[in-house]
Structure formats: structure tokens, C-alpha cells
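One protein chain is absent from this view; the other protein chains keep their places.
Residue numbering begins at 1 within each chain, and the chains themselves are lettered A, B and C in the order written.
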Amino acid sequence: MRTITITPREEFRISVEAENISSDKFASLNIEQIKSLAVWQGNRQKALSDLFAIEGDDAPATAEEITIRLLGDFSSVKRIAEGMTAGLVEVQGSVGMHAGNNMKGGLLSITGDADDWLAREMRGGKVVVMGDAGNYVGSGYRGEKCGMRGGEIEIKGSAGAYVGEHLCGGSISIGGNAGDFPGAANQGGTIFIGGSTYLPGAEMSKGAITVKGEAKVLPSFQKMEIVQIDGVDFQKYAGDLVDNGKGELLVGVGSS
Amino acid sequence: MLATMISGRTLAQGAGCESKMSPDFFKAVALCHLSERDFKSLGLSEGKNVLLKNEFGQVVLTAKMDAGLPESIVFIPMGPWANVLVGKETGGCGTPHFKGLEVDVAATNSPVLNICELFSDMGA
Amino acid sequence: MSEATLIKDAVCSFCGCLCDDIDVEVEGGKVQRVKHACRLGSSKIMGHGRIESPMIRKEGVLVACSFQEAYDRAAQILLMANKPLMYGWASTSCEAGKKGILLAEEVGAVFDTTATVCHGPSVIGIEEKGLPGATLGQVKNRADTIVFWGCNPAEAHPRHSLRYSSNACGRFTPQGRKGRKIIVVDVRETRTAKNADKFISITPGCDYEVISALRMLVAGKGDNVPEEVGGVSKADLADLAATLKAAKFGAVFFGLGITHSRGRYKNIDNALSLVAELNQHSKFVIMPMRGHYNVGGIGQVLAWSSGYPMSVDFARGMPYFNPGETAACDLLARGDTDAAMVIAADAVSNFPRTTAQALAKIPVIQIDPYENPTTLLSEVVIPCAIAGVEAEGTAYRMDGLALRLRKMVDSGFPSDEEILIGILESVQKQRLLKANEEA
Partner (left out) sequence: MIIKGGIVYDPANGIYGEEMDLFVDQGRMAEQAKGEEIDARGLLVMPGGVDAHSHIAGKKVNTGRIMRPDDSRQGTQSRTSVCRPSTGYTVPNCYAMGYRYARMGYTTAFEAATPILEARHTHEELAEIPIIDKGALTLFGSNWQVMECVRDKDLSKLAAYVAWGLRAARGYGVKIVNPGGGEAWGFGGNVKGINDTVPGFDVTPAEIIRGLAKANEMLHLPHSIHLHFNNLGKPGNYTTAIETLDLLRDIKPSRMRQIVHVTHMQFSAYGGTSWRDFESKAPVIADYFNNHNHATMDMGQLLFGSATTMTADAPLEYGNARLTHNKWSNHDIELEESSGVVPMTYFRKMLVNAVQWAIGLELALLVKDPWKILMTTDSPNGSPFVNYPEVITLLMSKPKRDAEMATLHEQVPKRTTLAGIERELDWTDIAIMTRAAPARILGLQDKGHLGTGADGDVTVYNLRPEEVDASQDHALVKKALANALYTIKGGVVVSKEGQILATPPGRTFWVDAAVPPADADRLMLDLEDKFAKYYSIQLSNYAVQDAYLPHAKAIRAGLPVEPLPEVA
């Protein structure tokens, strides 16, 4: 196992774009080479080591064998673990936008909060956030028909709006509340929300959304039977009928 | 009184929006429209002021009765006074949530701040 | 003193209607009379108090300076910044916008327009669904059913109804207002609503649900719709759906009432689907009521220049677009910008106060004819000629139609385009100087 530890040298006022912080990018490089990887702060291109202290095992290894440990405040650092296919990125703190963009494998674990667009267009692998996440967890890019296609996202806290927009596969679990419109245009993924939300499943054509707490349900969902899961009653809905959708929406009835 | 705040264009606001430092703009925009019933229930009369408060800020405006408004909705012409009550979050799409904000409305004897006073704390 | 001249068919540069039938009398280099314009337009064309000289803030006070000094200071601010924001562009010409984009590329700035605080959500909705639209003349000549949703043209676009919509007469609409059904959907009874055949009052923030219910009713799936949605009875919604389906040509105009409310771009997204579906039963088009006269135009210019119509981040040399991340209010809310140029817009007044406060913490360059709250915070203030009155150029109407703005009088002020060229040249000069020093 090869471990590399990265610590910010300062508090970033202007956000940093660091798509090179990923196990795949590090795999074939030694520490010196990793230090000279490009990173952007606004319109200034810098070396990774200009902004971060980097330590760890020098010998190159495959992506699977790499653990990247991020210590400190990464809440203004974007695109961490973008496109990674294997290995572990472990954040002891919070991360900025677009963490785990287009991830295909491996594990991204965040002890703090994640900002907007977490795991946008994810294909595989797993993302775990102990805190809260922002808007657009596991969604698509603007104008794109497909968001997340595979993999697993687990948020222990709450998430913002548009969770899993254009979801095409994979699963998202939110422990707390989710903002407005989770699972909009869902085409086959599953979303679980432990808390409450607002207008889930708008225009969903397939897939399933489960809301344990309360949810305002659209008038275009058809009320079905009550189902029991693990001893909890859920009202089942079918929709979204505006598009003749065949999605399944379950909303808890116990709490209200 | 709890109410939902909305903001929008008015003719007078539009006519004055390129002369924002003028008294006309102040007169046209530092207003809070209330439904007839809300206006009366707050004990207001023409020329009286109201204080609007929410989690983002507070602002004093001249109250104005507006027959077109439903109860519990207050309307403020778009501009710097209305924006005191708007939060900075952009909901993931770049646009602040300008309309449909919860506010607390009460009659007040405090004066309405003019445009320079409104921005005096920003180093203006 | 020059003789009185009459400028016919001038284009009004106030709102997105871009009325092009304005007659203006000019004498002695001053506008004396304006005919055909509405109150908003004439107030603009007649002119009023403005910034008289370029200024730079020294020891907290704005002090008059030369244009060149102002350009140099502006260039210096932009060059120093790691992530400058160049915001506004709605009330100037496309020609100025083109130079602004070039400058943004040159200094690696984020280029954003006032769309992001008005119809930005509409743009994102269009990215989801497309825009089934038409030119305004199509509505004038054909529409027998018009819906105004969350907009109030009676106050925001005063001549819209006469020139293009409710009251306009055309080939297939010889009776004008009499031959049309006008429906207003809003949360309050606006002046526009008072003149409508039907006013539907909805609960604030419920637009999405109401539109979904309408889509169900239009598709004949009304059985599923509850008795009341968003404060509107099912009977009223069913009536509305029937009216829309029966239209020969229907038009939906929408405004900030729907883009600024809960649901934001999803509201538009849903409305676009409703209109697309209505075309299976009748002909229907939909159009955003653009506010500032050229907010549509700068979107067009930015789209053909960068691929995206607003919120474009040029910091890394290639355009990147993501409102929610790269819009002016996003950057300011997060403190993720270290200098701003505000042009042809008054950011300080129009942004949430807490967002505007972030502008007070960074150097701001203002380019505008008029003093406004943004001036109060600015480091550099550059007065310009008023586009469409004192400078010519191009603007795009709310339906995307390009028109040529006239120059009616000569104010002696440089145009926005000239100012931007001045700053761009100063940027290039200063960069060259620095490169030479380093060499």
C-alpha cells in the first residue's frame, strides 16, 4: 500500500481546481513528479506543491494500491478524485465542488461536508460523506441527458437540491433531508432519503425513490397501496405520469 | 405578522432605475405593498412605515395599500430595499431566491433609510 | 446651434421590447422630444443626471481623472486579480459585449450577465428542454390565446400588449384584443391581470405543481389530479387546460414571477414541456419576457463566442460554464473573486444585500453613464455614452431578433466599446512592460 498525504499550505480565498489529486494521476509518478503536477487557482496555474505540502511513499504503484490522505480544509478545493478508477481518497475534513466527478471506481471518503456537484456523472466506485452534501449530488452536467450511471453514494447528513438529477443508474442514500426535486428525471437509479424532501421524482421514467420522512408529492403521481418495509409503512406512488413514467416513489406515513 | 415577500418591477421603479440616487427613485421603490386587510390589521395608514425582518436582514419601508394583493403576501418594488431581505444562496443555479421569502412585518415609527444611508455600512 | 432634426424609427433601448418606431426630435445636440415611446423609454431617451468624469478612488474619495488614467488603473486591477469577475452587459450593445469577452479571455476573467439574476433559470430550463418560440410578429398575427405567467407587462413592458400581444392586430387576428383570450397566472392581481379575461391566482412557489397538473389535464389524465393544486381548484385548472387545447395559436409569456420563485429553473423546464405537449393539440409557443433591452443580445454574443450564454469562466483559457458555480452571485457569495468590473448594470442594487457586501471587499471598476449604489463602492468609475442614444450598435429583442441601435446625439463620452478597447490596450501594454522588465 502506498500512502500520500496532502495538506493545504494556506486557507484558499480563491478556489483551487485540483483534478490532478487522484490515485490514477499519482499512480505512475514519484513524489517529486506529483509535487509538480498542475493545479489552478483562478487564472494562475501552479504546481501542486505551491499550494499543498505533499509527503508519502515515493515509489510509483498502481492506482489500486494508493491511498491519498487529505488533511485540513479542502472546502475550496474542487474536482478532487475526478475520474478515478481505483484506490482510496480519504479526506479528513470537507471538500469543495465536484469531488469525485466522473468517478469510475475506488473509494472517496469524506469525514466532513461535500460541496455541490459531488460525484457528478459517476460511473462506478463509492463515495461516502459523513457530513452534509450540497446541491446536485450524483447529477448530470447541464443539458446532459444522463447523470450518474453507476456506483454508490452515501451521505450520512443532509443534501441540497437536485439529488440524482437525470440519474441513470447506481444508488444514492441520504441519511437526513434532501432539498427540492431529488431524483428529477430519474431513468433507473435508486435514491433513499432518511429525512424529508420536496417534490421528489419529477419527470422520473424509471427507478425508485424512497423517502422515510415527509415529502410533498406532485399531482402527477398516482397513489398506490401502502407497503411495509422493515416494519415501517410507506405510501407507494407511481409516476411521474406527465411522461407516462414507470418509476416508484415511496413516502413514509409513520412520521406524519 | 408573518407574510411572504415578493418583489417585482413597477412602472415608477422602471422609470427611475437609471437614476437611483434621485428622490423619485426613493419614493418609487422604498415601498411595501400590503393587502387591504393586512394594511388595516397592522393599523397602518398612508405614509406610515413598516419594518420587515427575516433571517437575512431587516428594512423599513413606507406602507402602501394594494387591492391586488392577497392576504399575507407583501410586494416590494425590485431594488436595493427589497434585496436587504434576500439571502445570498443561489440554490445551485446562480440565481438568488428573490421571491417567496418569509418575512415578519410590523408597523414602525422608524424612518426609511435613503439610498446613501442604506449603503453607509458598506464603506459608501 | 444645429438645426432641429427628426430621427424616425429609432430603436428604444430600455426593455426587451426594443420598440423600433420611436421618433426623436434633436436640436442643439440635445433630445427635445420623444414620440411613441412609453414612460420608461422616453425617460431614458430624454436623459437625466449622469457621471461627468472618470474617477479613481484616492484615500477613500472618488477623484476626477483622465480616461487614460482610469483605463490604466482598471487594467492594473484586472491584471492583478486571480479571478476577476466581469459582470453586467445587459444595457449596452453587442459590440461592447464582444470587446468585453475578448478582455475576459485576455485577463482570465469570469464573464457573467444580468441574466443570472433574472432569466438565468430560464436558460437552464432551455438547456433541459429547448425553447419552442417564435418572433413577436407571429404572436401578433396569429395568437388567439395568450397566457402571461408570472409577468406583468403592463408595468415592465408597457407597449408589449399593443405592439405584439394582447391588443395587437394582424393578418389572422383582425379584431385584436376582442378576438383573443388573455389569461394571467400570478400570485397577485397585477395591472396585467386586471385587463385579462381570466386571472388565476396561485400560491407563491407552487408553479411547478400547477404546471404538472396542467400537463396531466392536457394529456387527458385529469382523474389523477387532486381537487386543489397550488391554491387553484381543479375545475379552474381543467378550464384552463381546455382553453389552451382549443387555441388556434397560443402563446405563453413568462417572467421573473416564475424564475425567482421556489423551483426556479425547474418551473421553466416544466412549462417548456407543457408547451411542447400542447403542440399535439394546437399551436403553442413560449417566450421569456426579457427585462433589460439587450440582455438577450449579450447571451447570443457569448454563446457564439464561447458556446455558452452566461456565467462563462475564462480563467483557465478555455470557456467553462456552470451557473451555480460560475455566476456572479455564486462567486460573490463564496468570496471566490478578487476584483470586479461592473458594466451596464447596477450590481450593488440588484444583488441580495449580503452578496453585494462581498463587492465592498474587492476593487470594483464601474462603467456606466449613471451614478448608482455601485458607484459608491467603486475604485474606478468610467462614464460612458448611452448605447442606443449616444452610441450605435446592435441589440437583440426578447424574441431574439437583432436590431440596429441609432446614435441620436453626440455626448462626447466614449462608448462602452471604446472604453473596453482602451482597457484592453492598457492590459496588453502593461503585460508587455512587465514581460520586458522580467527579461
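Definition applied: a contact is a pair of C-beta atoms (placed from the backbone, for glycine too) under 8 Å apart; a residue touches a chain by one contact, two chains touch by 3 or more.
Treat the numbers as computed from the prediction; the structure is a model and nothing was measured.
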Ask   = Which of the chains on display does the removed chain touch in the whole complex?
value = A, C
Key: Options C:A134, C:V218, C:V252 or C:M408, residue touching the unrepresented chain   = C:A134
Remark   = Considering the complete complex, of C:F14, C:F148 or C:F249, the missing chain is touched by C:F249
Ask   = Which chain A residues touch the hidden chain?
value = 141-145
On chain C, residues whose C-beta touches the chain left out of the figure = 8-9, 11, 20-21, 94, 98, 102, 105, 123, 126-138, 140-142, 163-164, 169-172, 248-249, 276, 279-280, 282-283, 285, 299-301, 303-309, 314, 316-319, 321, 392, 394, 396, 400-404
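Just so we're on the same page, only the chains that are shown with their structure count from here on.
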Ask   = Considering B-C alongside A-C, which chain pair is linked by more C-beta pairs in contact?
value = B-C
Between chain A and chain C, centroid-to-centroid distance (C-alpha), Å = 34
Inquiry  = Counting only residues that touch at least two other chains, what does the list for chain C look like?
reply    = 124, 262, 323-325
Message = Residues touching two or more other chains, restricted to chain A: which are they?
response = 116, 135-136
Ask   = Quick one: in the complex, what on chain C touches chain A?
value = 81-83, 107-109, 124, 127-128, 208-209, 212-213, 215-216, 219, 221, 224-226, 229, 262-263, 266, 270, 273, 314-316, 321-325, 334-338
Note = Interface with chain B, chain A side, in the complex: residues 116, 134-136, 160-162
Message = Going by the contact rule set out above, which residues of chain A touch chain C in the complex?
response = 13-15, 17, 40-45, 76, 97, 116-117, 135-136, 141-143, 180-181, 184, 199, 202-203, 216, 218-222, 240-242
